[in-house]
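Dropping the structure in here first, questions after.
All protein chains but one are shown at their positions in the complex.
We call the chains A, B, C, D and E, going by the order they appear; numbering starts again at 1 in every chain.
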């Protein structure tokens, strides 16, 4: 199967991570994965949500939203319907879990870091780009805390990045764009650390069920893609962490 | 590792499916998986959501909610916060996808089937029990349509059931109850059909990342658990489908 | 006038009260009045709403909801409309008042008891069944507080139960089911204690005004029905109160 | 028992009904019952709610609200809490039922009349004053339809008015003001027509249960008070109806 | 250009300000500007919003709403749409700013004064009438605080009033009613103090842009109209302030 943009099955789209994109947040990046662009801003606030108070532990959470016209047709804002979009609710929970999996919350202390992922242009893979970018914004914010003397070390266990893998016309390919995603038979998101371990896995047979064999094939494409993404993360924030 | 209730690693909790539990829905079951109890009611309505109108295809969707006191402490109702709980939003999207994956929507015709999954008692695995029960409620509703002459055959590709698998104290076990789930290192939900194919997969390393090897081990436990669940489904609704 | 199910004018439907229906609440019953079935769960929480703080008095409140498919056709959930159903709002206020009328709030101390009444199947008389069942759930919760040593005695003045009475084809009958209720000319709810005193009264001429004479007739039917209901309550929770 | 303002037990407060109070509504009155003042505006709109469409019948409904400072302390507006006040929800349903009970909806034709009852000053009995005033606004609006030739006759069965009756220090009194209402042992609202028939009845034992004998006593006070209120209504809108 | 009601270009509509219109608020007026009628109620509460706590300063804010039938056709209440009307949001922010501009918030102390402006009849210029009336309600409330000994002096810098000015058929006129406002080419609101200084200015070219010269002309009409309005304010509350 030839991909419509000529990529090889295991080839990811061009990725760039611009640090300090917005002036005011403690950590800010613009991540571009092909035509998908997400602003990731990390905010550090003293204190933690009430369910954590007095335990000496910190909290990391995320919010995800798309500009109304990030896509080919305009979607109304959540506030005009008075409802948080179900898809957004699901994605921001995923981003939060992914980030918390690599943070030593005890080491963070009673602070909350909120990473806002705002998709300004969407061409598939926005949740993966958000996770990959949000991790960098988080590292920048932690780096600033260390620089201010509030932390001795960055309370992080590892890098984390995310990639989509799918089956298109019976063939597994990685980092699907919107056109590919729309026609995929199987659609997976892999979240992994820098040693090839899995952090979270989500996959659906869109048009048909899939076999264990296909899952295995997708895992190997994902592993390879994640390695490349973490390479780009390291170029952007490697001076701060490892 | 010994499980606190004496079960073997691959042993599921006692499951029962009571059909026609509520009188009025087109399909209704009470599913119990250990102490987890969910009422699944399927409603058939003529017509489809606006994005599907005039295509001759049907729609299947789900809603998920817990009674305030399904759990050890009381949770406020969504309406008192004016917000659909994020976890519920995520789960009901999952149930809907799982059901649609086995339904021939063209064969259903321009009808909408809504399956309401209301958890009356929660002891872990509520989303899996909801999927397993919702499938039965759906079959009952489709069976009634066939009986009324509205459908010639049940527009279904296969059975679908769901099971949780986790890693506890480094050992994989299946069908976790609440106590096990709270302490799990890795937490997975497998949704599969009656031929051992995967329909959806969701898993998170709660306390640590996990390896591909662990994923493989969990898959085999899940495959076995699903087989047992589908056996119980067949006892309940096998006279209607296959 | 012959009733469609053959009951005599003063005959109530078969009533059953299953105690400890759900495992986790401090008090839980499933009440069935004919085909109407309501789960009543009582939750005890320390503290009181802000308007009562520091007065040494407790509070008792109720919430009422129906599963979407408790009835012949499906009703959307409140959260999907972002509005508490007006009828539910009215009923839960009524249940709360009825319960508070028999509780010595000073004797309860600074605790709040919330009784959730969730109708799983509705065949008329759901508000009355909710009150009758909620009282039992409340007694179970108070009984547990006494058993734990938190209360010396149950802070209760009397039993309370509720029954509907109506005029159908010019004849008064009690405990109307949905079919009777739909065609009633006058529709009343009597809430009474175990000495035949009135606690609350609500009645409407649905199709025509009604006379004082009719009210008197309905009162006598209600008095008799309440006596029977309190008999069933006593079988269920009489070992705890009186 | 002497009433704090010197009234006899059966004596109502001074009542006035100013017609055409606001210029734009099809019917508008300001009703004052002592210090309670309510603006009642009736709006006529062509068409009916969807559940009535195509049946040739009309609809009458009501909305009830209080200005934030109608009372001694300020209450936040509903919109600032995004919730319709539970008490308001209950009252507006009551007003709507009371008005519909005297209207021949078939005679009205496919029109909707909405009566807005806005309490500008509240000294007890606001729901009763709203019903008594709303009826007059409704008659004015119907009178205008007749004058325009849209109706041949006013589609009304009778007058309707409402009065509160309570038990204070063991004695029944009628038309309670706020101070009396706060201390009442029993609190009733009677809605009646011009022949002394009952249309709706609501009563609660606030501090203690009450006997059938007390209900009978209250009924006779109510009957007398309603007669006086309907007298005032007739002075205001008697030229239009009967 | 002749005005439809015969007024001269600089002539305002008849204005009246009834003080102590509602019994319970600390300050209450009914202001009528022609057929526009607004109830302005000022409430004094101890304490300030959280962003001001502990600074020893007070706060003045306003809320604005229209009765559903203040206008020729009925508008649904905000609560039925769960959204504060955008126009109301804008107007209440304007009223709040206008009042705060003349209040010495340090002199007020840690108190909040909320002025509710409820339009009961709307014939154009409701935001201006609200400001002019709200100032009087505010003075009455401050006067009561002084009378109670809570304040030594009224913490006010000056009077404030507001007037609309517009361009109709190329001619500037002041105090537009609804009919004039609907056809205006330019529509301005001037908020000024008693020395002819400007406090806030808002103007829009409705049908066409406007020149600096037109702005100057409108300013002089406004200055004159404000002088008249402040005259009426002084008649109503001049015994309390200046």
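The rule is simple: contacts are C-beta pairs under 8 Å (C-beta built on N, C-alpha and C of every residue); 3 or more make two chains touch, one makes a residue touch a chain.
In this text, all values refer to a predicted model and were calculated from it rather than measured experimentally.
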Using the contact definition given at the top, list the shown chains touched by the missing chain.
A, E
Can you work out which residue in E:23, E:57, E:83 or E:234 touches the chain that's missing from view?
E:83
Mind pulling the subunit A residues that touch the left-out chain?
22-25, 28, 35, 39, 41, 43, 45, 63, 65, 67-74, 77-79, 82-84, 114, 116, 118, 120-121
Interface residues of subunit E (partner: the chain not displayed):
82-84, 86-87, 89-90, 92-93, 97, 101, 158, 188, 192-193, 195-205, 209-212, 215, 219
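Note that only the chains that are shown with their structure count from here on.
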Where the contacts of subunit C and subunit D overlap, which chains show up?
none
Contact steps required, at the very least, to link subunit A with subunit E come to 4
Need the central chain here, defined by C-alpha centroid distance to the all-chain C-alpha centroid.
C
Just how far, in Å, is the C-alpha centre of subunit C from the one of subunit B?
33
Subunit C touches at least 2 other chains through residues 82-84
